[in-house]
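Of the protein chains in this complex, all but one are displayed in their positions.
Moving on to chain A:
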């Protein structure tokens, strides 16, 4: 059985080696020198981080709720939060687009945000964050729920008998106990946001120097046959993923874990 597992690791290594062999250092450097790719890189970093932070904010209390409380409709909420995981990504993007532009009695969310609030979303960076968040958060909720399920509620119960409110028990006992899970959830959310493509293409659009993230760049380079640039950006994304994952691991456990 371990041989089959080893094959998976080997597959990943071979994929990376194939990409590295396909491109050359000069191709890589040339692609990364393009201003469009640098802007996409910066945008990707910022939006993935924003999506990950928003995800952990939502996932921690929601995961706690799903783990600790038995209430009517819990199964329904539990099912709902998994929908973004199950759906094809394009469905999510189309649904977001329709949500913001569906006219109900003449009222439209996008028009309201643009004209009343002064904060348009569609085809702007908020759409990128929202698209990434919608998918990443679902994974984070799943992770946090499992984390709280694995934590013995005894310590919280003791705190409650000693005078803590439920909120105090959550903040002072449960969250410190769950910090490894929170790091794992943040990591998964960030990584998932990095890989997001379908919803961004539909809802945020692929506009250079504005809403283009690195996953979109790969698609666009493939669309005009620039395989060298597509592979270079792919390797850049791999490097980003490895770097962020390592940093979060070090913050969490140190490399010895």
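As a convention for this text, contacts are C-beta pairs under 8 Å (C-beta built on N, C-alpha and C of every residue); 3 or more make two chains touch, one makes a residue touch a chain; residues count from 1.
Here is the rule we go by: contacts and distances are computed from a predicted model.
According to UniProt, the chain absent from the figure is "Putative binding protein", selected among "Helix-turn-helix domain-containing protein", "ABC transporter permease", "2-oxoglutarate ferredoxin oxidoreductase subunit beta" or "Putative binding protein".
Of the candidate positions A:122, A:143 or A:215, contact with the hidden chain is made by A:122.
In the complete complex, the hidden chain is touched by one of A:32, A:77 or A:94, namely A:94. Residue-wise, the contact with the chain that is not shown comes from A:179, picked out of A:75, A:112 or A:179.
Of the listed residues A:23, A:47, A:67 or A:143, the one in contact with the hidden chain in the full complex is A:47. Across the interface with the omitted chain, chain A contributes residues 42-43, 46-47, 49-50, 53-54, 56-57, 94, 97-98, 100-101, 110, 122-125, 129, 171-172, 175-177, 179, 201-202, 205-211, 219-220, 222-227.
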